[in-house]
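Working notes for the structure below.
Some chains omitted; the rest stay in position.
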Amino acid sequence: MKIYLSGEIHTDWRDEIIAGARDLDLSFTAPVTDHAASDDCGVAILGAEDQKFWHDHKGAKLNAIRTRTAIEAADVVVVRFGEKYRQWNAAFDAGYAAALGKALIVMHGEEHSHALKEVDAAALAVCETPQQVVQILTYVLQGTLPE
Amino acid sequence: MKIYLSGEIHTDWRDEIIAGARDLDLSFTAPVTDHAASDDCGVAILGAEDQKFWHDHKGAKLNAIRTRTAIEAADVVVVRFGEKYRQWNAAFDAGYAAALGKALIVMHGEEHSHALKEVDAAALAVCETPQQVVQILTYVLQGTLPE
Amino acid sequence: MKIYLSGEIHTDWRDEIIAGARDLDLSFTAPVTDHAASDDCGVAILGAEDQKFWHDHKGAKLNAIRTRTAIEAADVVVVRFGEKYRQWNAAFDAGYAAALGKALIVMHGEEHSHALKEVDAAALAVCETPQQVVQILTYVLQGTLPE
């Protein structure tokens, strides 16, 4: 089963999930989480831009080669909304995954529940911690519950 | 041609577009823009909930009957990001529309360009004002440019 | 907007919905609700069968010409589970509609909630009465809530 880990890139939640699920038959994909590389990849490879908009645009499109391909290949898409930033790309990925009929798991703190109600409404699970994602994946694969 | 107008519901941008495009052969759809009705529709029709999460959940799903049906029927999806709120539902709609291959027009102020770069990367036009949307739709239908 | 009314055929719930929604811009479709005609259509048109299985089989396939075409054309599928009979065809229609990504509304009494939890999990609304369906459709089309 293929899991795409979308969203917040400033904490190590992906590592926690991957470590916690190490004994399961899963493969994980994710966006590039090196923030500087992700922002500058477009101009670093395709040439500098004077305008910030096109600087960003070239980078966002290069990143889309990775992210769209990975979401389309995934069975389950996990999207985490963190404390900071607007994270519109996380919500965009959730919508993209929902339209493709992917099984969607959304992670966020309770304080964002109202603002994320449309995203949560498209999810098969809404949780708060990486441990819960590991428990979900364990249950989905093995049918066993946490003790 | 069918246009879905997604996103910010606190200004009258939809009315400006619809008025400006009144002479074009277009039909417009949109989410329910009565904020109170949109928040409470679930419990008003399907019964009260003690937990705010389920209160929101029932409402978000009722709204999805309208929004997903309308996005799927649309030829063009316009998504506006305003000044306030997190507007994750707008970004979700943009992702949903992108995955379905809809022509996407994104509206937002320049200050959000960096945060919205992934959304903009999936769009066929990025603009700031309702007038520009009217000009785009006029050009797309009639081939004429603003004077 | 096109609404398919699936499921229980022994009460007049379809008439209640259609009457209640008479002022909305909706078109309704449904299976043949004449029980005898529905059971015997296959042999009446295509020739008698000695075996009850093939008698039923021919009829079920003729009915499928109507029901599958109507579900595929629908925007919203309403499925009602009544008090009697096993109603596997209602659950089958719900699964068929869910796989096609149709907006699904499920109607049933509270006593069936546990047995129908997988069906309800695929629905955008779960309710009990035709009046609630009318209220949902009114809200979805007009954005107004019941007083």
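Per-chain numbering from 1; labels A, B and C assigned in written order.
Keep in mind that, in the parts below, a residue touches a chain if its C-beta (ideal position, glycine included) is under 8 Å from a C-beta of that chain, and two chains touch if they have at least 3 such contacts.
Keep in mind that what you see is a predicted model, and the values were worked out from it rather than measured.
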item	value
Whole-assembly copy number, given 3 chains displayed	8
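By our rule, only the chains that are shown with their structure count from here on.
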item	value
Where chain A and chain B are represented by their mean Cα positions, the distance between them in whole Å	23
Chain centre separation (chain A, chain C; CA means) in Å	37
Chain B and chain C: spacing of chain centres that average the CA atoms, whole Å	31
Numbers and ranges of chain A residues touching at least 2 other chains	none
Sites on chain A touched by chain B in the complex	52-53, 56-57, 59-61, 63-64, 67, 81, 85-100, 112-122
Residues of chain B defined as touching chain C within the complex	32-34, 37-38, 40-41, 44-46, 58, 61-62, 64-66, 68-69, 72-73
In the complex, chain C residues that touch chain B	1, 75-76, 101, 103, 105, 124-127, 132, 135-136, 139-141, 143-146
